[in-house]
Each structure stands twice: as C-alpha cells, then as structure tokens.
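Handing you this structure, nothing more for now.
For this depiction, one protein chain was excluded, whereas all remaining protein chains were kept in their positions.
We just call them A and B in the order they show up, numbering each chain from 1.
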Amino acid sequence: MAKELTLAPDRCFEGDPKRKEIATYLHTQIRNLPLICPHGHVDPRVLADPDYSFGTPSDLFIVPDHYLFRMLYSQGVSLEALGVKNRNQPEQTERNSRRIWQTFADNYYLFRGTPSRLWLDQELYEIFGVRKKLNSLTAQSIYDQIAEKLAAPQFRPRALFDQFNIEVLATTDAATDTLEQHRAIQASGWRGRIIPTFRPDGIINLDAPDWRANIDKLSEVSGIEASNYNAFISAIEQRRTFFQQMGATATDHAARTPYTATLDTIDASLIYQRALKGDLSPADTERFTAHMLMEMARMSCDDGLVMQLHVGSSRNHNDVIFDHFGADKGADIPLQTEFTRNLRPMLNKFGNDRRFALLLFTLDETTYGRELAPLAGHYPAVKLGPPWWFFDSVNGMARFFDLVMETAGIYNTAGFNDDTRAFCSIPARHDVWRRACANWLAGMVVKGLVDVDDAEAMMIELAYGLAKRAYRL
Amino acid sequence: MAKELTLAPDRCFEGDPKRKEIATYLHTQIRNLPLICPHGHVDPRVLADPDYSFGTPSDLFIVPDHYLFRMLYSQGVSLEALGVKNRNQPEQTERNSRRIWQTFADNYYLFRGTPSRLWLDQELYEIFGVRKKLNSLTAQSIYDQIAEKLAAPQFRPRALFDQFNIEVLATTDAATDTLEQHRAIQASGWRGRIIPTFRPDGIINLDAPDWRANIDKLSEVSGIEASNYNAFISAIEQRRTFFQQMGATATDHAARTPYTATLDTIDASLIYQRALKGDLSPADTERFTAHMLMEMARMSCDDGLVMQLHVGSSRNHNDVIFDHFGADKGADIPLQTEFTRNLRPMLNKFGNDRRFALLLFTLDETTYGRELAPLAGHYPAVKLGPPWWFFDSVNGMARFFDLVMETAGIYNTAGFNDDTRAFCSIPARHDVWRRACANWLAGMVVKGLVDVDDAEAMMIELAYGLAKRAYRL
Partner (left out) sequence: MAKELTLAPDRCFEGDPKRKEIATYLHTQIRNLPLICPHGHVDPRVLADPDYSFGTPSDLFIVPDHYLFRMLYSQGVSLEALGVKNRNQPEQTERNSRRIWQTFADNYYLFRGTPSRLWLDQELYEIFGVRKKLNSLTAQSIYDQIAEKLAAPQFRPRALFDQFNIEVLATTDAATDTLEQHRAIQASGWRGRIIPTFRPDGIINLDAPDWRANIDKLSEVSGIEASNYNAFISAIEQRRTFFQQMGATATDHAARTPYTATLDTIDASLIYQRALKGDLSPADTERFTAHMLMEMARMSCDDGLVMQLHVGSSRNHNDVIFDHFGADKGADIPLQTEFTRNLRPMLNKFGNDRRFALLLFTLDETTYGRELAPLAGHYPAVKLGPPWWFFDSVNGMARFFDLVMETAGIYNTAGFNDDTRAFCSIPARHDVWRRACANWLAGMVVKGLVDVDDAEAMMIELAYGLAKRAYRL
C-alpha cells in the first residue's frame, strides 16, 4: 500500500490531455482570486475571539462534522466512540481525543471516492503539511503533527482567514440573535469582513422546537411585544433592519417544501393567535409558513435583502439518533420536491420585481433541468444556488452544470457557497468548485461549444463574480 | 477578446482523438442526407408566398423567438425593448429594429454554453456568412450584413428550403384550419413537400381559450353542426380525412398530463352539453380530455395518422407576462409527469394494434429510463420522440441516448424533429442532432459496445430513416 499522501495538481480534471491542459489554464487564471463565502455556518465566536483555538485534532475535524460521523455510524461505529455527546448517557461519550482520532483513522478508508475524503486530504496536505495517508498506522503521528500546528499563532482563525484569502464570510444567525459576536468583531478593529444572515425559521415555522420561547425572545430583542400578528410582522421588520445595519445582505429560509400562498390578514392573525395558545393543527403550520415566505419576499422587495430558500430535507429521520444526540447528526434525508406549482404564487406576485432576488437550493436533482433552470431562465428575480449538501461534490457539480446551464445560462446562477461549519475546509471546498468549473468549461472548449476567451470570462464569473453580485456584496 | 466567429469542424464531439475521428467519420457519412422535418411550427405562409421576405434581422431572429427573449428577460431586459408587443401598452414596444438588435447583441454573452448560441452562431456563419462574434461593437455591421443578404433572392424561403436540402416539412395546424396556405403551396406548382399536421387541442380541451368559437368554426369548416357529442366526433373525423387528403400523416396533441380514460357515450355527451352551455367543472375538462385522447387513438387505428403526444408543460406560468404579452413568451414551465399509470388505459386498448403509432414527448427526463423506454421497448404502438424543447441540446441529447437506448433500442425511437418556428435554424438544429448521434455512437465504438459497421447503420437510421418511417412519410 502506498503510504504517501499526494494531491494531483490536475485533480478533478478529466482524462484527455488537451482537455486537462485547458482546464489547468482556466484554473490557473482564477486560483488566486479571493474567496466569496456568502452562505455558511461558521460560528462567529471563532472569529470574535482573536485567541480562539480549535482544540484537539478530533475537536476540529470529527466531533462537529456530521458528514464524517454519519458515514462511520452507517458502518457500525457508535457516535459515542466518535465523541458525539449522547445527552441521555453522557458518560458513554468517548473523551479521549486520541482514541477518537484512532477510530476515525481506522475507518478512513470508508470515505474513498467521497467529497469528504477529497476535502480532508486537501486540508491535511495544504493547511497541516501532512504527507502520509491517514490510516490505522499513521493515525497518531498525524495527530501529533496537527496538534503541534494548532498550537501555533498562525493557526488562530483570524490568521487562517487571511491566509485563506477570504474576502467576505457570511454566518447564519437566528432572527432573534443579538449578534454580539458580530458586534465584537466589528469593534475589534480587525479588518476581516464577517457579516450575519437573517434566518427566521425559528419564528415563522410554528412547529419549530422552541417557537414560543423564540417569540418571547423576539419581543425582547426587538422591543416590540409580538402578542398579535401585526406586531409580529413589525418585530420581524425591525430585526431585518437591525441585521442589515450589522452588514447582512441576505436572509435564509429552510422549509420542507417550497409551498407559497397568501393568507388574508384575518386568517394569518387567527392562526398566530392559535399558535400563541399552543392550539395548532398541522394545516395551520403549513399554511402559515407558506404565507410567511410570501411576506419574506415582500419585505425583500422593500429592504433589498436577498432571499435564500433551502428546501426538501426530512429532518431528524431517525428518532433514536434524535432522542440521544439531537439535530444535525447525519440523519436528515432528502424528499421529492416540486417547485413549478408551489412557487407560482410567490413568483406571480414578486418574480417580475427587479428589487427581489430569490436564490433557490434543492436536494432533488430531478428539479434542476425540469423546473429550476426554466424558472431561473425566465423570472428576473430567480437565481439558482450551487449544488447543496449531498451534491456539493465533483459529480454533483458536473450534473448541475449538465442539467442547469443549457437552459438557465451561467448568469442565472449564484456561483458557489461552501455552506460549511468546518472553517478549515473552506479553501478545499472552493477549490473543488473552481476545478469542477474549469473541467466543465474545458469540456465545452474541446467540444467547440465555447471558445477559450468565453470560457475564461465564464470562469471568472463562476469563481468570483456571480456570487458577489447575486448576494449584493 | 477574440473577435472572430469560428465553427469547429469537430464541434459537439468529445475529446479523445480516436473517438473524435470515428465521430467525424460517421458524421461525414450522413451529412448530405436530406432533412426530414416531420414536426415543427413554421408558418406555412412563409412558403406559400414565393416572394415572402423575413423582414429585418430583428424580425427574423429575435421578435418571434421565445428561447431568446426569455433569457434576456430573466436578466432584466424588458420584452418591449426586444420588440415583443405589449398588448396593453403597444406604444411602449420598441420599433426600431437596429435598436432591438443592439440590445440583443449587448446581451448575447448570456447565451454562452446554451443551444440557442450554438444554433445562432451556426446560422450566422453558414447562412449569412458572418465571421465576427456578435457583441456590442459588431452589432451594427453584422446587422448590415444580414439585412443585405435578406434582400437577395437566394434568401427567399423557398430558395432556402432547397438550399437546406429539406425532403419534407410538416407544419402544425389547428383542427379547424382550412389549410389555405397549404392549398396555395400545392397549387403553385412548387415541388417542396410541405404537409399539415392535425392539432385538435383547441376543440378537445374544453378549457381551451376560445373553445366555443372553435366549435363554431369546426361546424363551419366541416359542414357538420357539432351541436352534440356524436356530431362533434363526426366533425373531427371529417377534418382528419381532410387533413390526410392535404398530405398529413400525423396528429399532434398537447396535454398537461398523459392521463387517458374512456367515458361511456352518455357521460361524454353530458359533459359535451355542459361545455356548450359553459357550465363545466375542472373534473369534466380533465375527464373529457382523457377520453378524447382515447378517441384520437381509436381514429388513428382507423385512418393511420400517427399520434404525437407532447405532455407536461405548465403553460403561462407568469400571469403578468400573459396579461401583457400573451402565450408563448418563454413562461411555460415543465411539470413532473407520470406515464406508466396514465397511459395504461390507452395502451391496453390500442397499444398492441399494429395500425396504431403513438409518439411520446416529455419535459420530465426522469421518465426516459423509468417509464418511456420500458413502454417503447414493449408495446408495438409506442415510439419515443427526440428530446423536446429545453432538452433539444447537446447535453439533453446525450442524456436521452444514455437513458433510453439501452432499454428501448434505437428502433423504438422516432429520429429527430426540430419542432421550431425559426425556419433558418432548421439546418443547425438537425446538424446538432446528427453530431450528437455521431458522438454517442463513436463513444460506443471506442468502448467496444458496437462495431463501426453497426454504428454506421445506426447513424443513417438516426439521421434519416427512423423519422421517415415513424411518421409514415
């Protein structure tokens, strides 16, 4: 077994030497462009504290990353053994960081051919200088090597932020968040541009776990007592203004479906009252979310915040995992999704409004060519976000290009965002996207579908310009 | 920026030199075969008048082509600026053809990587002799060049028809059409074969915009007063016979879904009576269409007209656009489609009948491998039309070959049709299909899945034979 870890300079590029050469040329043109990170889940705390440390290699890589531990869990490794806290039996959670790392390394072969492996190998190689493949035998020496680096000042998050050449990084924050961390970052005089994103799921989805508490929080932070529907709307508007003042350019919304519909104010008020009394039907919840998505679009027309819609996940599919470990533990499974009918009310009302920008994300790739590209290729307001979650991968990107671009054109897409909570994976994720773009464009050049000049212009847009404009940065 | 417009001789062919060489060989074998155009939307008026002129370059290329103006609209260009008539405010419509052309050229970069660009560049290059890339700077000189050509006698449609080497061209005509233009063509002594296609949507879909007026028209042109269901059926049969006498070999049907079901005559009569009185439920409409598709299949068994079924478009998705500009303005969005259950009644009744030929078209590519190929690979009556509308593209064709051919074989497909109203785009569209076929076949040769002899035989069928036989031409 070869033990050396290498990164092929032409990785992600397909076989024909001529095509590889063109892809390499295109990639070289843009590889030093700054990273635009307009959507993600990095904890702002990481950048608020100038001395923040990532902890041990296991703390950094494994414990918080559901992409990684779900795969090991699927093969019979317990989450406890990976350091994920079982809230009912916390004492069963492995605390020895080296032992967690060893378990991970023992099973690292499971990731062969997956994007996790691609990202992780690149992080190990480029950020931490690792030159051996991670496996049972090399586990502890690689652990030492990473641990040593993490102790050094160049591995503080702000230093890495600069090294990664990030131009702007957006976090995702509850609508009720007071953005203390963002305030601290701004007050610190540090020049990194970290902006919040307004995510109101916890207050507009009436079945959100702590909805009632969130409403109290909303009243408190907005200074508007959200005791009736009108006040609730006012409080949301107030929070949007606050987020915008703190630098936000976008909102983000998660929903099971993209169903949109307008309620009249009386209906909306009645449902809101029932929600406050804890007396809701599932139909109430569904209709209210559909209505509030319309309201969010209306507000976006007014304040100019770009609206992101991430739909189609059946969250917490595995009750056992949810009961013991909580949300975001790799047990969210995609659902069939329908956009053409569901989005029609919203698009009829706001889709022709030049002030409105709606960025769509899906976990159902069958909608790429059938629904999303035709919608984006017609409505001025609609643009398509990059492949999301399970599809943020070499093949997932290739399918996205294949299915979307002929109908929508690249200019109705929103470039890349890494959508990650793993700060150190950001450069690798952007690099995979940029390489996948270069590979796709090179394929078109070789097929005589675009010339090199056009491919180069498209490459710059895909790597940098589209995201910046789509998010109004 | 390179300013020269070039057409790579090996365009659409993929990278490996050996594969490209085989593709080039296959393409060369068939490139001079005549074009079979068995389904499209060219206005027969264009060919009825021997002196017909296409007007200005903008009249020819932009104003009538919803593929083009929907893309510019999606990026914020108004339809009025592109010369599309706003029926509520006609005075806002740009009438200066040069200004329209300039706007189009300014935004031509939006089409990078799209089939529209591929077709248009080929038309500009091969038909109009353009050698510069269209952009803001070259717009007016290219306008001049096209305008000059259009004034010449070689650019009359009939001359182009011959130059394009079209063997037969089918138009699509309302069931109530008297086919005056076709009569004029036939009477003129010109030898071009232009045939009508019988499209009864306006009379069998009870919710068609002018249904009542269409029924009056039907009574008038057929000489059969369609005041009851039986007379309605007789009138349709009369029209089919007339179309067939005028050269038609096929019918064409658009429906939101492929739902088929037989009503008994009493039910059908009652619904028809309610329709005449304007007293319909949506369920009536749906059931009647399902029933009439069965009737159309029955008539096809009797008269031998090939039945085309185009399903799955949500027409006029954008109310604003429909209200101001009408239908076919780029605002039709595909829907999920189901064939296995929906077509079962029709196929059980007529699918084993050797007299019946049913050609299926879809906007939902997920049905290619799952439903359509298995149906075509079993029922004698069923054949699959080529990739349609959004999928009439290099990648769309590649996916069609990939998903359909292993199960259906090429002999259960219907070759190519261009489905276009843009007369000058016909050669480019057929050429893209032929190149995509050559590329696909070359890929199989390189993979050792077919030998060159078989590939050559398949190439001829795909380019010419399949369409001719499927449409009984």
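The rule is short, and it goes like this: a contact is a pair of C-beta atoms (placed from the backbone, for glycine too) under 8 Å apart; a residue touches a chain by one contact, two chains touch by 3 or more.
Just so you know, these numbers come straight off a predicted model, no measurement behind them.
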Touching the absent chain when the full complex is considered, from A:7, A:159, A:213 or A:327: A:7
Touch criterion as defined above, residue of B:34, B:64, B:192 or B:377 at the omitted chain: B:377
Residue ranges of subunit A at the interface with the undisplayed chain: 1-2, 6-8, 10-16, 70-71, 73-76, 109-115, 118, 314, 317-321, 330-336, 363-366, 390-391, 393-396, 399
Sites on subunit B contacted by the missing partner chain, in the whole complex: 14-16, 18-19, 338, 340-341, 344, 347-348, 351-352, 354, 366, 369-371, 373-380, 382, 402-403, 405-412, 443-444, 446-454, 457-458
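Assume only the chains that are shown with their structure count from here on.
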Euclidean distance of C-alpha centroids - subunit A vs subunit B, Å: 40
